[in-house]
Structures are given as structure tokens and as C-alpha cells.
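== chain A ==
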Amino acid sequence: MIDIKNLTKSFGNTVAVKNLNLYVAKGEIYCLLGANGAGKTTTINSLLNLVLPEDGTAKIDGLIVTDEPLNTKEKLTYIPENLALYPALSGVENLQFFCGLSGIKLSDSNAVSNLKAAGLQEDATHKRVGGYSKGMRQKVGIALAIARSSEVLLLDEPTSGLDPAASSDFATLLTEMKERGAAVLMATHDLFRAKETGTKIGIMNRGSLVDELNAADVTHSDLEKIYLNHMRA
Partner candidate 1 sequence: MMTHIFSFEWLHFRKSGVFWGTATALPLLIGFSLFLGSERINEQNETISDIIATETVFYDNMRSQLEAIERGEAEVDAWFQNPANPLVLGQFGQAGRHIFLHPNPLAPLAAGQLDILPYYGKVTLTTMEPLRDNALENPFMQVSGSFDFAFVLVWLVPLFIIVMGYNVISSERERGTYSLLQSQPVSMRTILVQKMIFRFLLVFGIIILSLFVWAVLFGINLFNIQGLQLIAAISIYAAFWFALCVLFNLFQTSSAINAVGLTGLWVFFLLIIPSVISLIVISLHPVPSRALWITEQRAIQQAIQAEGDAIFDTWVVDHPEEFVEGDTPQFYDTWIRRFVWAQATEEREREAERQFEEPRERQAQLASRLRVLSPPMTLQAWLERKAGTDKDRLRSLEKEMRSFQQEWQEFFLPRFQRLEFFTADELTDLPAPQ
Partner candidate 2 sequence: MNIYSIARNQLTQLVRDKVVASLGLLILLLLGISIITGISYYSEITEQHQEAEELARLQWEKQGDKNPHSAAHYGTFAFKPVTVLSVFEPGVDRYTGVSIFLEGHRQNFAAYSLAEDKDSSRRFAELTSAFIFAYLFPLFIILAGYRSITAEKESGMYRFLKSQGVSTGQLIAGKSLGLWAVILLIYIPFLVIGLIFLFITGAIGDSLAGFLFMGIVWLLYFGVVAHITITVSALANSSGSSMVVLLSLWILSTLLVPRLITNVASGIHPVPNTSEFYQAVRTDLLEGIDGHNPYSEHSVAFRDSVLAAHRVDDVADLPFNFRGMMLQEGEEFEKKIYDHHFAKIDEIHRAQNRLFSISSFLSPTIAARMSSMAVAGTDMHAFNHFSAEAEAYRIELVRELNMDLKINAVGDRAVGYTAGADFFAQNIAFTYERPESVFVSSTQLMPLFITLLWFVASILILTVAAHKKEEI
């Protein structure tokens, strides 16, 4: 579903991503690890057509992002690190608004059931988002993915700042999404969560993908060792 080939992008003299090749299949959660500035966000942004690669291509479902930015966006849902919504509107209204932008009209009851499917308490769905916690807002993001039946989910450090319970809830949701057949690409610093939830783990350093592992093949402590080794190299 997500197919990045030879992607290269630099900002001025700094190389953000160099010759990156990355593939995420349906039903896969790909966790991208790496230090700040390793190129994770640039990778995700290239899939959103927010950065234009100097070389290489990023494809979503076979469509080249730079050629068909709007069509590719139609297939994906992006949840930024700090998902902000319109505080004056309720969860339902926010969901209806963003769904509407991709041409999906959502009735109130559908919106509520999608939000519930994303783990939001029913009584919260009609409350103003201004009072939501970060975890609740991310659930709205997931509900958006569910409502749009997105085949691709792009997540940029979604669990940073979540308390352990909320983080675990979120992991469960991701697993559900995976089971629905979505391809999930998640940039994260959370080694534990990556090993637990991910199917595949990529480690990035200075713009390059330096390692790729199957989550099932490593233990938590192995992963940490491998990661630190790459970082110190």
C-alpha cells in the first residue's frame, strides 16, 4: 500500500532523507524508529505531498503522491503528533466536518457509532472538543479513519504525551485497524510500543533506513540494543 522508492530530500545543506526505500503492506503496522531529525517526519510528509522529493517516488496504493496529491489523500488518514480539532465544535461535528472534506456525509448517529468504534464514550461525543484530552482527540482521528474506511494510516508520534493506559488503548485500536486491513505507518520514539504493536520495525538514522526487523523476531531488550547501536554508529 505504502511504497517509497529511493526517496531523497534535503533542506539546504542538511540531508533529511537519503535513498529511502520502504514498503508497508495491507494489514501491517510499520513502526519507524529514529532520533529527532532522523527523517521520520519528512518521510511521512512526503506521503502527504507536504515535501517534494528531489529524487525517488512515494506511492500510495500505486498512485504517485506528487502526481495525484488529492487522490492519494483520499485513501489515507493522517494523525499528527498533537491532533488539534476545533475546540468550539463537538466530537461529532468535528468528525462530520473532516469527513465532509473527503465528500462523505455522515449522519449524527453514524458519527456517534464511528466515535464509539474508536473507543470514545458515548456521552463525550456531543461535548465540545475543547474539553477533550489528547487521547480522546486521537480517538476522533481514528474514528475519522474508520468512517472514511482509510486503507492507509499515517501516524506521527501518536503516543507521545499519552499516559500508559491511554497509550495501551491506542495500541489496541491500531491493532483493530490492522485487522480491518489498513496499512499503518507510525513514526515513534516508543521502543516498547513498537515491539508490542508493530509488525515491522524500521530504524532510521541521518535520513537513511539502517535496519528493518520483524517485530516478532526480536525481544524488547534486543530491540533496544540494536537501536542504540545504530544510533551510536
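As a working rule, a residue touches a chain if its C-beta (ideal position, glycine included) is under 8 Å from a C-beta of that chain, and two chains touch if they have at least 3 such contacts; residues count from 1.
How were these picked? Simply put, all candidates are chains of the complex that A comes from, given by their letters.
Everything numeric here is computed off the predicted structure, so don't read it as measured data.
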Chain A: touching candidate in this complex (1 or 2): 1
Residue ranges of chain A in contact with candidate 1 within the complex: 48, 50, 69-71, 73-74, 76-78, 80, 82-89, 93, 96-98, 100-103, 141, 154
